[in-house]
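Shown here: the complex without one of its protein chains, the others still in place.
Our next item is chain A:
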Amino acid sequence: MYHKTSGYKLFYAINLTILSIGAIVCLLPLIHIFAVSVSSNAASTGNLVKFWPIGFNLDAYRRTLDSPDFAQALWISVSRTALGTALSMFLCFLAAYPMSKVNSQFRGRTAYSWYFIITILFNGGLIPTYLVVNATGIRDTIWALVMPGVVVVFNVVLMMNFFRGIPKELEEAAQIDGANHWRVLFTVFLPVSLPSIATLSLFTVVSHWNSWFDGLIYMSNDKQPLATMIQILVQKQDYTRIEMNVSEIAKISARTLRATQIFIGMLPVLVVYPFLQKYFVKGMTLGSVKE
């Protein structure tokens, strides 16, 4: 048994060390930023904070959450995520059903698959898309953040593969009872596919929450989602949008405030991450490794 040799034991120890360093390197930046966000003004301005808070306090959080601008951006992020995910999943669910049929059962399927594939391979690029979104009159409304990417072809493919795995007997039994396609979809397929809908929804939630570029180009300042707001704040090093009076600026350093916004910005992702992790390994391999 190779496990028992002293050479392998040495390798195992070194291996665990390397892997642990890899894991810690992935986590430390997040811990650092959190530590800065809850540290005292002097400690964070003086770059004293490493991975443990110095002079623990939540003033920056209180200040940030009290700001009406921040609340507004948070609200836009939440609503675009809820609306975008719901619509996107509904369309995906509807589209995956016909695509899961075999060609002989659904004439025209091949044409539809090309119609979808072409949109993955090729796109109009930034400027034409921008001009079209403007022309459809949804600029500066929540729809500009929802509609342009609402059909996620990759999700349709994943859902389609899932539908194909549902035993044919379920569908055939419903057909014998006289069910049409609508009934099959909503009374047979919907209940069994709830877990996969939940999985894809989580991914869609994360991608909506993280989206910032559409907010930057389609929305005016007061209507930007949180990700865009943080992007602008950090890039411009401009904190004027979180209004404060002079005495408060003295109390809370710009760095602490920025760290706080960064941490709040990634908090939802951290919260859904454990649930996400349960599923994405399956999702990834479902899309890429096929027998």
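One rule holds for everything that comes next: contacts are C-beta pairs under 8 Å (C-beta built on N, C-alpha and C of every residue); 3 or more make two chains touch, one makes a residue touch a chain; residues count from 1.
We adopt the following convention: contacts and distances are computed from a predicted model.
Participant: As a check of understanding, state which of "Putative aldouronate transport system permease protein", "Cell division protein FtsX", "Protein phosphatase CheZ" or "MnhB domain-containing protein" is the UniProt name of the chain not shown.
Facilitator: "Putative aldouronate transport system permease protein"
Participant: Which of A:Asn103, A:Thr136, A:Thr187 or A:Asn221 touches the chain that is not shown?
Facilitator: A:Thr136
Participant: Which positions on chain A touch the chain that was left off?
Facilitator: Residues of chain A in touch with the missing chain: 1-3, 8, 11-12, 15-16, 18-20, 22-27, 29-30, 32-33, 36, 47, 50, 91, 94-95, 97-99, 101, 105-108, 112-113, 115-117, 119, 121-133, 136, 147-151, 156-157, 172, 175-176, 180-182, 185, 206, 210-213, 217, 227-228, 230-231, 234-235, 255, 258-259, 262, 265-266, 269-270, 273-274, 276-277, 280-281, 284-285, 287-290.
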